[in-house]
Each structure stands twice: as C-alpha cells, then as structure tokens.
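Here the structure is laid out as structure tokens; the discussion comes afterwards.
One protein chain omitted, others in place.
As written, the chains take the letters A, B and C, and residue 1 is the first residue of each chain.
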Amino acid sequence: MPIAPAGLGPLSDPRCFTEPVSIAGRSHEELRADLAMMLTIRFAEEAIAELVENGEARCPCHLGIGQEAIAVGVSANLRPADRVFGAHRSHAHYLALGGDLDAMMAEVLGKDVGCSRGFGGSMHLYGGEVGFRGSVPIVAATVPIAAGAALAAKMDGNEDVAVSYFGDGAAEEGGIHESLNLAAIMALPILFVCENNLYSSHLDIGQRQPSDRIARFAEAHCIPARVVDGNDVGAVREAATALVEHARRGGGPGFLEAVTYRWRGHVGPKEDVDVGVRRSAEDLAAWKKRDPVGRLRAAMIARGDVGDEELEALADERRAAVQSAVEAARRAPYPPAAALHRAVYADRGGDIG
Amino acid sequence: MPIAPAGLGPLSDPRCFTEPVSIAGRSHEELRADLAMMLTIRFAEEAIAELVENGEARCPCHLGIGQEAIAVGVSANLRPADRVFGAHRSHAHYLALGGDLDAMMAEVLGKDVGCSRGFGGSMHLYGGEVGFRGSVPIVAATVPIAAGAALAAKMDGNEDVAVSYFGDGAAEEGGIHESLNLAAIMALPILFVCENNLYSSHLDIGQRQPSDRIARFAEAHCIPARVVDGNDVGAVREAATALVEHARRGGGPGFLEAVTYRWRGHVGPKEDVDVGVRRSAEDLAAWKKRDPVGRLRAAMIARGDVGDEELEALADERRAAVQSAVEAARRAPYPPAAALHRAVYADRGGDIG
Amino acid sequence: MAEGRESLVYAEAIRDAFRYLLGRHPNVFAIGQGLWSPWYVGSSMRDLDKEFGAARVIDSPVSELACTGAAIGASLCGYRPIVVHPRMDFMLLAVDQIVNQAAKWSHMFGGQAHPAVTIRAIVNRGGEQGAQHSQALHAWFAHIPGLRVVMPATARDARDLLIASVMCDDPVLYIDDRWLYETRSPASAIVETDLRQERPAVLREGSDITLVGASFSTHLISEAATQLGEAGIEAEIIDLRIINPLDAEPVVRSVERTGRLLAVDGGWQTCGLAGEVLAATCSRLDPAALKASPARISLPDAPAPTSAPLEKAYYPTVDAIVAKARRMVMGGRVAHDQA
Partner (left out) sequence: MAEGRESLVYAEAIRDAFRYLLGRHPNVFAIGQGLWSPWYVGSSMRDLDKEFGAARVIDSPVSELACTGAAIGASLCGYRPIVVHPRMDFMLLAVDQIVNQAAKWSHMFGGQAHPAVTIRAIVNRGGEQGAQHSQALHAWFAHIPGLRVVMPATARDARDLLIASVMCDDPVLYIDDRWLYETRSPASAIVETDLRQERPAVLREGSDITLVGASFSTHLISEAATQLGEAGIEAEIIDLRIINPLDAEPVVRSVERTGRLLAVDGGWQTCGLAGEVLAATCSRLDPAALKASPARISLPDAPAPTSAPLEKAYYPTVDAIVAKARRMVMGGRVAHDQA
C-alpha cells in the first residue's frame, strides 16, 4: 500500500517510475559523469555502512543510498562560488559538488585530515573549496543560514546562488516556513531542495502531515516550485537548472521537491523494515526497482552508449577510489587532545587563557 | 493606493465594503447584543487610550479600535468550557466572551483586583470563568498552547473547542506553521482566527509577505479556511459558527481570516500615520468608513429595528459602564510588594525559602 | 512494576514511572519525537504506546516548539502531559514555550492557572555525536524562576522523581542522562512524594571534603569518594537531585564541617551549576570555615568534539576529581584553580 496517496500521487508510489530514465538529448559524457558520481556516492556510503558495522566508524552515519540522483542532478549547474548547505544525511551533497572523498572518509573516522578536521564526523561535513558550506544535524537549522548566504550572494551581485537541502521531516520545523517567507519577500537567489523520502526517522509522512506533497508550502509562500521523481537524475537536473538559472537572473527563490526513498534505516546500515512503524519490506523492495543508478545504467545501455564491460570498469574504478580513501583514513591520526580548544574562537591568539 | 492588491483583492481595499452590513434573517435581539458588545469594547478601549494619555495607565496598551466585529462574531457560538487564547491586542477577545469589564480596567491600571491580579496589565489578560484562558505578548506564543488546549478538549470528548486569535504578523513566526500541521494531523478541535489588519507594528503586510492573504497557510496545511470582511460582524459570526460547529463534531481544525484595520497605532493611543512606514492618513480615513460599528448601526436603522434615540441610550449605558469600571479601578489598591512571590509556583506552602 | 526484580535499572525505572502514571491517571499523556520508536529514547519508554495506546503515547512531527506548547496548553486544561525531547539540544527550539510561557504563566496571571506540564529532556552525549548532540544545559533552566528542574542520579529517583514531577502543579523540567540508563538502585516500591519537599541527599558521610554533584556527576563523585577513601580521605557526597529551586543548605552544613568544597558538573563552567554551588555556599559560610579554596570541575570551554580520543579528553573523569580532591586536602589553604 503506497503511503498517503493524496498529494504526490504516482510520484510517491514505488510501482511507478521504474522504467529506465529518459536520456533523450543528453550527451554521453554528461551521462557518464552523472553515473560515475552516483556510483561514487553509493560505494562511499556502502563503505561507511561497513565501517559502522565493524565498529570502525562510531559517529552516527545517516546513509542516503537510493537518493543519489538528487544531489548529482542539483549540483550539475552549481559552481564553487555558490553556497550549498546540507543536514544530517549529506554525504551525497558534499561529494556531488566535488568534495574530496579522502577527506570525507577521514572525517567519518574522526581523523585530523578529515574535511572538518576531525571535529564533525559524518553529520558535520565541510568542503569550502567546492562551495559546500556545511552540514549539521539539527533538523532544518541550515535553511535560514542558506537564506542568509543567498542574501550575501545578492549583495555581492555576482549571480551566485545558495542551495539548501532538507527533508520532508524538516518541513515540520517552523524555521523553514520563516525562511521561505524571508526568501520570497527579499527575492533571494536560493534553491530550496526538499529531498522527500517520505520518512522522518521511523515515521512515514502520512503519520506526520496531512499531505505528502511538501511543495504546497512553497506555493503558499509564492515561491515557484517543481516536483519531480527524485530517482531520475535527468529530471532533477533539468528542474534544478531552470530554478537555479531563474535565481541567478534575479528572479528570486525556487523550490525543488524531489521524491525518493532511502534504502537503509534512518541511521546506520540496517534497513529498518523491522523498526520503522509502517516501513515494509514490500515497499522497500518496490523502491529498489526505482533505483536511480540502475535506471540510468539501463537507459545508457538501451541507447547503446556503453556496454557492460565499460560500466564494470567504471564501477571498479569508483570502488577502488572509495577503498583507497578508506585505507588512507584508517592510517591517518586523530586530532591531538590540545586541538579541543583550537577552533572554539577564530583566533585564540590574544585571548584569555 | 491599497496595499498588496494581489491575494485578498477587494477585502483589503478600504474603498470596498463600506455599505451597511447585511443583517437579513438576524433577530433584533442578536443584533442589539452584538452592537452593545462592540460599543462596550470600543468605549473601553477609548477609555484606555485616555488613561494612557493622561499617564494613569503605564503598561503598554495595544488598542483594537476598528476591529471589534471579529471578537464579537467569533464569540457568538462559544461557551465557557471552550478555551480561548489571545495575544497583545486582546481587550476585545476578553470582553466579547463576557469577561468582567471592571476586572479588565483594574488590570490595565495594575491593581490587585485586576483580572490577572495586577500581574499582567493590558498585555496579559485572564478570564477563566468565561473561557478566556490567557493572552500574552510574545507574538504567536499562544497558538501552540491553544492547539494543546484543543487536544485536551478532544481527549475530554465533550465537544469543546479551542480558539486561537493571532495577527497577520504572527503568521511570520514558524511556531504557527508547526501548530497548523499539528492541528491538521491530529484533527484537533480548534478555530484559528487570524485578525489580518494588514499591519505588524509599523510595517504593512506588503513589506513582510509576498501575499496579503494569510489563509494560504491554512490551505497548505489542508485546513478548511474562510476569508471574510472582518468589519462585518454577521459575516464573521456566520463563518466562525460554521467552522466551530465542524470542529465540535470532530471535523478537525478550521481557519478564519478576518480582514480588518486598526484605527490607532501599534501601541498606545496615537494614530501612527506619521510614523508607520507606509501608513497614510488617506488609508486610515477610508478604513474609518468601513467601521464595523457604524455599518451595523446603519443597517439596523435602515431596517427600522431601532431609532437614534434607543441607540443613544444604549451607547450611554455602555459608556457609563466603562466609566464606572475606570473609577472603580482607580480606587482599587495595588498588590502588596509581598505578592511578588505569591504565584511564582502553584503553592509555595512547603517550599524552599 | 519492580516486582520480581532484584534491582532497579535506571531506564527501566523511568519506564516504571510512565506505566505507573499512565496506568493510574487518565489525565496523564506523553508526547514527543520517537515515542513509537524502539530506539529513540533507549528502552525508557519501550512499548508504552502498545500498552496505553497511541492516543496517550503520542509520537509527533519534528516540531519541538509546537509540541511543547501543545503540552503546556493541555496542562492548562486538566491534563498532566509529559513532553519528551530525546535530546536536550533539540529542545532549544522550544525555549520560548518553556521559559517565556510555562515558567511565567502562573505569575503573569496572578496564580489563576498553572501549567502542570513535565518536560523531559534527555542528555545524550558521547558516541562521537558532536557539538549539537551532546549538550547538558541544565544550568540555563535552573536560572529561570517558575520552572522546577529535576536531575535524578539514581534509578530510584529517576522513577520516583518523575512521578513527583508529573504530580506537581508546576512546570517541571526533568532531565535524565543516557549514561545512567544501565545504573542500578536496590529494588524498592514506588513512593509518591511531594516534589516541593524533596531535598539534596547526603549519599556518603565524610569529614575531609564535600563533593557535590547531580545526575551523572553524582556517580563520578561517588566513585571518586570510594577511591579517596582507599587513600584515607573521607569525602562527603551530596547529590543535589533538584537544581531549581536549589537548596544549598545541606552543602553549607557539610562544608562547615569539612572545610572543603568541590563541585562537579557535566555542563559548562561559566554561569554553570558547579559555580552556583560554590557561590551559594560561600555566600552563606563564614570564610574562616574554609580550609581550601572551593573548587569546581566542569566541561572545558569548548563545544563537544566528535572523535573518541577527544571525547575522552573532554568529559570530567573520576581521576580528575580524585586528583583535585587530594590536592585540596593535602595542599592546605592554597587556591588551586589559579590559571
């Protein structure tokens, strides 16, 4: 039984949208890059799942396996001067922008060379050089911060944009609504990206909201919204590009709702079909057929873009990169205990003991 | 120039709805009671304005002169077991429910016999015996509290409802959106009443929101909404009754947006046309023609219900009641200094020094 | 409830209190995130939704402010709700409701209405969760008149003080710490007490130094006292139990005898609980009674780190308490906190 059929309709029904994605008019290079990035993300998260299982990674890790297409599609038209913010489930957001894989793995293991210097773990990622301005696990916290980054971009006048990733659960936090209003009234160059995976922790959206369509809030705030299959990288890319270009040209905020599903549990490597209040093995199995990776691969093969062999080589290469990142992370040292006080303030130079 | 023409359309245009209100089918007694209550409220607030001007009232007083029809219309079908919450501009909410006039005046002057025992002033009114469960000046604060009171009513199973009054400015606080969702998902018996007077302090709604129609938020949360001329007591009463009855019968929350305008400034007795950023003397003059009291009086006279003389007598009687309340309040003593610790906790009996 | 058990485990004791309350009082209900989840609040509320129904054990949207406000509202209408914040950090989104509304409601209306709401905040530190998932901000709430703040250290208090909190007519912030969930008290029958009458507990008597703590810190100082005892130093242990209103008299009485005070707290130092214990004691004590400068051990002035080695360096330890206490007892009247 699909969850909360009203609202999103077929978009939240896993029996729909299981065919290969449409790739008409998209170049081989672009598709290959999208696929490579989705594979990197998936393998990286599978590796993290293992690290958690074997006790090497101890920080809470929220995996987005099954949701890879969204970050990849959204990042397509972003540049380093744009400013992107994530939340607790942000490995994909970081990597899709070009964030350093080695540094992320080191961060997950709490190491000094981690992308947050070993002070964040999986839930606090930073990749300033690629425009990833931070992810933190207080739900919805970065949404107003991203709005402020958009305000800065507007003041700069360089046509940069901000991107704020959040989930369907985050839409229940009042701060998001305040941020939508602020963005609307100030015509801020921001793309709100709601990854609607129909769950917040163990509760499905039907247990938390009267409709499963989050874009209704954008519309209430007079913000143009697009709702797409979040497991179709081309659909995400096309919608995100339109909204980002609109924002760059001074058209104000845009809202992208990408409907998806996570294959793993809320936190950690398990599937949660046992503990999610209404999460069923059947739903999960159905959603796995709506796989963003598999559907792109199938489309590329069907069009004759690539053969199995090339795809295997690509996957092997991505797997090797992930493996090497894990190994480097293992070898890296932890931050020294003295580092505790290192970054409390910007510069403790002249400060009180 | 009307403010933010999109959204509410003619409802926020003071040139519209200036005719006598429709009273077809309403009894003389009911109309007379509505008029009497509106006069009480207006005279009471005019008296408070004077008390502020002459320095007798020192607490911040937010006057709702021009908005009387809303509370009167909403209260028509409420009963003491219902639970009503207000905010900073709540004299009308308290009085329309039948709250004691003498106790309110004493409260405004900070006296021990005040409706909040001299601990609230104009911004914190309490009338438990008539179902007025409190007003406080943190914007939007009572909205989730009212939702909780509705939850209690639902658990009681006695078909009582909660009413939450708030303004267009309050709709910018995230907490309201959280409360709308909670009410929707839990099907709480609550009537949200947005008194949209098009202003929050010195800013008109066009400076704060992309549309002047607040009911869009109710709709986004799948809550049935009615938008009415807030200066037409019959229209308010009819819409509120329908939504309240729906809630009593277990139909869940309702949302009433009543469009209005305050004749005085944000706080205190002045008109604020000089200091409101875009508040003009012309707008104010136009809105005074859309007077809720005058339009009802005119309709009653036109129908031949009453003559000038009877109306004058009614007004005199209401003025006298207000005057007597003011005088009693003047004579009443302040709470003793020892009262400071009286009500910090429910019962300090067995407590630590 | 506790029947058949040899000892009472903290997390189970909380669950016992919920069962007692929900079973006896139809006007008690619980609302908060994770109440239908087996993992959110540890085992402390396991299956209560199944036993008492999802209408009384309500899992909620991610809306801390509205859920807290709703609990307050229901408490004004005859109910005794417990609103659960699985992490105190998340509760910061609801402080307006707790501090501006609940704590002041009775006073603002001259005592005509009392929000008999219990706000349960869980401290959930460690596990490399980092800065936003590790806070212990009890000192903030102890600062607020009108709000009672309860911090049980023992399984028995976790149970009986939760019941007392819910039965109290005032808003109560009840703070439990997941680091205590496996700790045990001897089995005991539930005792309904009047929260307003509860006082700090002297858990161990000693003549050389007074160690003061609350919640998890009480365990640290108790363990430290055992080690100090082996070294011939007799520490008196005071568990505060309730930090607002704070009753410092038992500490003053104790320090009058021991002449030495060391307060330990899992929160930050500046304007924190340990400092309050020092201030409340020193201001009531003849300074001649002091044999050493009073001292405190709190968190370092930094947000919580993530990586395990840094977490280890971050949190107060029994070793640090023992070392400080020894220096205080051995070192005479010297000020030891000197920078």
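Just a few scattered comments:
Convention: a residue touches a chain if its C-beta (ideal position, glycine included) is under 8 Å from a C-beta of that chain, and two chains touch if they have at least 3 such contacts.
The structure presented is a predicted model; accordingly, all values stated were derived computationally and were not measured.
The hidden chain, counted over the whole complex, makes contact with A, B, C. Touching the chain that is not shown, out of C:191, C:231 or C:279: C:279 (per the contact rule at the top). From the options A:80, A:98 or A:148, the residue with contact to the unseen chain in the full assembly is A:148.
Interface note for the absent chain: among A:8, A:182, A:267 or A:326, the touching residue is A:182. Remark: the residues of chain C touching the chain excluded from display are 89, 92-93, 95-96, 99-100, 103-104, 107-108, 130-132, 137, 139-140, 142-146, 243-246, 249, 267-268, 270-276, 278-280, 282-288, 290-296, 300-303, 305, 333-339. The chain not displayed touches chain B at residues 58-60, 110-111, 118-121, 123-124, 136-141, 169-170, 172-175, 200-203, 207-209, 275, 277, 334-335, 337, 339-341, 344, 353.
In the full complex, chain A touches the hidden chain at residues 83, 85, 114, 116-120, 124, 126, 128, 133-134, 136, 138, 141, 143-153, 155-156, 162, 174-175, 178-179, 181-182, 185-186, 335, 342-347, 349-352.
The criterion applied here is as follows: only the chains that are shown with their structure count from here on.
Comparing the centres of all chains, each the average of its CA atoms, the largest separation from chain B belongs to A. Chain B and chain C have Cα centroids separated by 41 Å.
In chain B, 174-175, 178, 181, 185 are the positions where the chain touches two or more neighbouring chains simultaneously. Chain C has residues 60-61, 63, 65-66 in contact with two or more other chains.
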